[in-house]
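A single protein chain has been removed from this complex, and every other one stays in its place.
Order as written gives the chain letters A, B and C; numbering starts at 1 within each chain.
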Amino acid sequence: MTSLSPTADRNPFAAALERLPFLPALLILVVLVVLNGWFEPNSLSYRAITGLVSTYLALMMLAIAQTYVVMAGDIDLSVGATLSLVNVVVIVLMERWGGGGGMVLLACFVGILTGLACGLINGLVVAALRLQAIVATFATSIFFTGVALYVLPVAGTPAPAAFWRTYGGRILEIPFVFWVVAALALLLVLLVRTRLTLQLLAVGDDAQGAFQSGLPVAAIRIKGYVLCGLFAALAALCITGDTASGDPLVGGKMTLYSVAAVVLGGSALSGGKGTVVGSLVGALIIGLINSLVFFVGTPSEWQNLVQGLAILIALMAGVFVGRRVGQ
Amino acid sequence: MSIDTSAAGVSGNRSGSAVIEFVRKPLVVALVLIVALLALGEALSPGFASLQQILRLSIVAALLGIVAAGQNLVILGGREGIDLSVGGVVSLSAIIAGNLMMGQNGGILPAVLVCLATGALFGLANGLGVTLLRIPPLVMTLGMLGVLQGLLVVIRQGIPSGRAAPALSQFVSQPFLLGLPGIIWLWLAIGLLMAFLLKRTVFGYRVYAIGSNEQAAYMAGVPVRTIRVALFMLSGMFAALAGICLLGYSGSSFANVGETYMLPSIIAVVLGGTPLAGGRGGYTGTMAGAMLLVVLQSILTTINIDESGRQMIFGATLLVLMLFYGRAKAMRG
Amino acid sequence: DTFTIGLSNGWVGSEWRTQMIEEAQAAAAAWEEKGHTVNVVVQSANVDVPGQIAHVRNFISQGVDAIIINPNSPTAFDPVFAQAKEAGILVISTDAEVSSPDAIYVGIDQTAWGARGAEWLAETLNGEGKVVAINGVAGHPANEMRVAGYRSVFEQHPGIEVVNEVNANWDQAQGQQAMQNLLATYPDIAGVWVQDGMAAGAWKSIQDAGKTGDIAATGEIRKDFIDLWTSEGLNSGATVNPPGVMASALNVAVFMLEGRELKEPATAGQYGNAMYLPIPFIDSSNLAEAAAQLEGKPGHYSYTSALSIEDAEALFK
């Protein structure tokens, strides 16, 4: 039988985009790198790139964190607060327990547990109690901020030098942050292949359908939030390494950036479509836009506006291109 | 059907009993909670529930409530409608209004006109992005918020922050009619207007239609895009109006005054019984939601504990309150 | 000589910050007369801590000679300042102290700032009465230093009872709301310790409640407030944190870039790297003088003072 198939005339680029929705973002990233290098050749130096990665590694992690909930069609407005909380917990513990190697590691471990706990709370509130994610995680973000202020009432308290010198230093002549990136890449490759990733995406596609198919939807969403908490905690460790101190408010502004990064990376906030690689690229795009705006010589009072416009345009372009080609 | 019976579809199991049905209405829940909180406040610190203080709280709630009116409309219109840029518009409007008034009553009218036009303009941009380019509202308005914040910086460097006209300040904080300040009357008028708009105009019917099933609405000849753009424009205009009132409240415009309205305006809508999915709910509940939020915040200000404790209590209380409302349907029907 | 100095400001939410940058730019231009070309590159935007770290890294990439920063965190810049120093860049923080041993601080002592207003309040109340405090952002270092400042003073006055302390996040409208709530709950308060722009908000609530004559409250240094203060005869006192601090820091920086050595090395403060500038105070005794300095300025303009080039030179060997 010859039937009229809607799929017959799909172009290969559309097919590629379906699998790799971050292609437009990658293109934007390349353009930004070139422009940065054009306006400030130094910005492509080894040192500058190391700096860029150190600065935005936390945002990359946070964007990854956000991706795991967005995949399932949820959102987490508390990632920034979680990051802050983990940051102060780690700092306070390192101060209490002294700066010895073992103790530092133990503090980091407790920090990660804290992040997991925050993720679990969000998951329970959103998936088990079935509150609306946007408002519920906003409420938990207020709660987590309160806890962070309780743990460390005022920003400060230096991290042990051993900690941040390691983070900012080199191993085998290669900056530590690049090792982190490599480890992260490995972790992500593993995560992409997990059953959970596929289940999160299926839930994001059609939660009711997934439930009726026999998937443990609530448990899957909770796991997504826990994974989100994990990466928010890792982001906090990066921030702690880069800032060498505790700040109960440090992550506040990063929440919305993490959402923007996820969208820039080609994920759909409605769920079912998303890649961590895209979010990572999205975070770098935000970083490069910020530096480009300066290197181009934008007068200071215009910097915020130009950044805002550039990010808005990148967001619109990404969504638009993704949808156009995807159709 | 009244627009307030919206909770019906939200919760999984409905009871047949009319009493329980009534008590489950978000509006009733919010009002009961407001009274309970006022009583608690009075118990904690006598004078908290005095008429005078309730009036003052209502002024603050009105500011939030006016922003939430626009937010409510955008949310009702569905397709994940949400407006994160309201905070930026509030700030921008306060600055523009201050500069057009410069403390002169004669400046009020031009300020109101220019601000409403500005709000509408940004709403138009949001609406066009959402409809023509099909950018998800959260993304579009988040991006617009960034632009507005940048614009504020530019503007504030170029022009001085202005001052409210005395008549405006008076309107916001001094008794105007029957002992109530003008802004309360304004808020009540907006409440009536919204009820009329949503229940008695074809526009209102169409808002619910696109919020509930956009495709079906389109097939029934509803001008989907036009309506959605109009909703964003209204949201911008309500935010601008709130900016003007905020100027009147604080006397002068400054910094990002509006920032603190972004997420609370959404919370007020949710506490008022309009689910973020849209297509259900109404503004009466939202008004109560705004009042509830303000009363809660001010109770926390008056009890003498650390900021950390206040935030923990605030966050936890919000979560508990949300349990009364918009819980998603259980997957298992 | 030609120097390039990077100015980083991580928050642009107030005119005070704008004025700070403008005064620093003016100070740089003034060096032209002395035969030096001082170029300033400015990054002034609303950023978070990582964003401001990016500012510093951008300056390092650009190869500036010195960085003057109004930092969003006291301790978070230690690693990146170490990198700047490695690149041969002089780092000075202003307005808020930093813990980095690779930077010095030129500005006022925020603890002393907080204490100064509290002293005025205690004196005005004759050491007697209920007091509330309206603070900035909880957990923000400058806020916490100021809080420590006023607490230490009020502790010395047993007659003064601090009945409540709230945070209104340096937001004028929130300050106004907080004051409104406080007035409702504590009808008998005599004094208010409040910072910056929130003071204007708090005073608005005091006026609305018709208690202008009954309450003493700290004030602020913007012209519009000073005008109000004068016309309404408010019982107020304002500690000055002049927006000129960054200009002062710039003048110090240029001398240091020239290779001059400080007579007294910067060793003050909790981090031992601070050089404190004097803190002016405005109360009824010198209100008219302050008003005169601000004559003809726009309402948002703050009362200011800065080290001139000569003042700065006097600090060097």
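In the analysis below, a residue touches a chain if its C-beta (ideal position, glycine included) is under 8 Å from a C-beta of that chain, and two chains touch if they have at least 3 such contacts.
Here is the rule we go by: contacts and distances are computed from a predicted model.
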Record lookup, UniProt, unshown chain, options "Methyl-viologen-reducing hydrogenase, delta subunit", "Dihydroorotate dehydrogenase B (NAD(+)), electron transfer subunit", "Sugar ABC transporter ATP-binding protein" or "Heme exporter protein D" -> protein name "Sugar ABC transporter ATP-binding protein"
Tell me which of B:Arg280, B:Arg310 or B:Arg327 is the one touching the absent chain. B:Arg280
Missing-partner contacts on chain A, residue numbers: 1-8, 10, 18, 190, 193-195, 198-199, 201-202, 205-206, 208-216, 272-273
For chain B, residues touching the missing partner are 1, 8-9, 14, 16, 199-206, 208-209, 212-213, 215-223, 279-280, 331-333
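Convention: only the chains that are shown with their structure count from here on.
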As a quick test, compute the distance in whole Å between the mean CA positions of chain A and chain B. 30
Mind pulling the chain A residues that touch 2 or more other chains? 148-149, 153, 301, 303-304, 307
If you look at chain C, which of its residues touch at least two other chains? 12, 18, 45-46, 138-139
Which residues of chain B touch chain C once you look at their complex with the stated criterion? 45, 47-48, 50, 52-53, 56, 60, 149, 153, 156-157, 160-163, 173, 246, 249-252, 254-257, 260, 298, 301-302, 304, 307-308
Interface with chain A, chain C side, in the complex: residues 7, 9, 12, 18, 21, 42-51, 53-55, 57-58, 60-63, 73-80, 82-83, 99, 137-141, 144
Hey, which residues of chain C end up touching chain B in the complex? 12-15, 18, 45-46, 138-139, 163-167, 169, 171-174, 176-178, 180-182, 184-187, 197, 200-201, 204, 208, 224, 298-300
